[in-house]
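Here the complex is missing one protein chain, while the rest keep their positions.
Coming up: chain A.
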Amino acid sequence: MEAIDRTTLWTVIILLGLGSFGLRFVFTGLIGDRALPPWLLRHLRYTAVAILPALVTPLVIWPAGTGGQFDAPRVIAALVTLSVGYFTKNVLAAIISGAASLYGFLYLLG
């Protein structure tokens, strides 16, 4: 993995910090009690379940750790994490199961 450029890193830390504060402050601080248009709220509701899977899916299918080669233990771990998280609603249980499955199958298949 190539090293992260220092200028990029500090630009991201500072601007992401300001931007995140801006998002948190925009209504409480600036807009006050005015209502948001319903169409906007309807889209904002799905940001987390839209952006995060879009980021993760290519990492599961073409993982960085194998140089982009499809890797069965990683795909299985992803599916285990998803199922445990969906059925138990417990984030921590899902992470632990996913990690256990990853190491289990890396050991068995590796």
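Here is the rule we use: a contact is a pair of C-beta atoms (placed from the backbone, for glycine too) under 8 Å apart; a residue touches a chain by one contact, two chains touch by 3 or more; residues count from 1.
Everything that follows uses one rule, which is that contacts and distances are computed from a predicted model.
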Q | Name per UniProt, for the chain absent here [options: "Branched-chain amino acid ABC transporter permease", "Dihydroorotase", "4Fe-4S ferredoxin" or "ATP-binding cassette domain-containing protein"] | A | "Branched-chain amino acid ABC transporter permease"
Q | Residue numbers in chain A that touch the chain omitted from display | A | 1-4, 8-9, 11-17, 19-21, 23-29, 31-33, 36, 39, 41-65, 74, 77-78, 81-86, 88-92, 94-95, 98-99, 102-103, 106
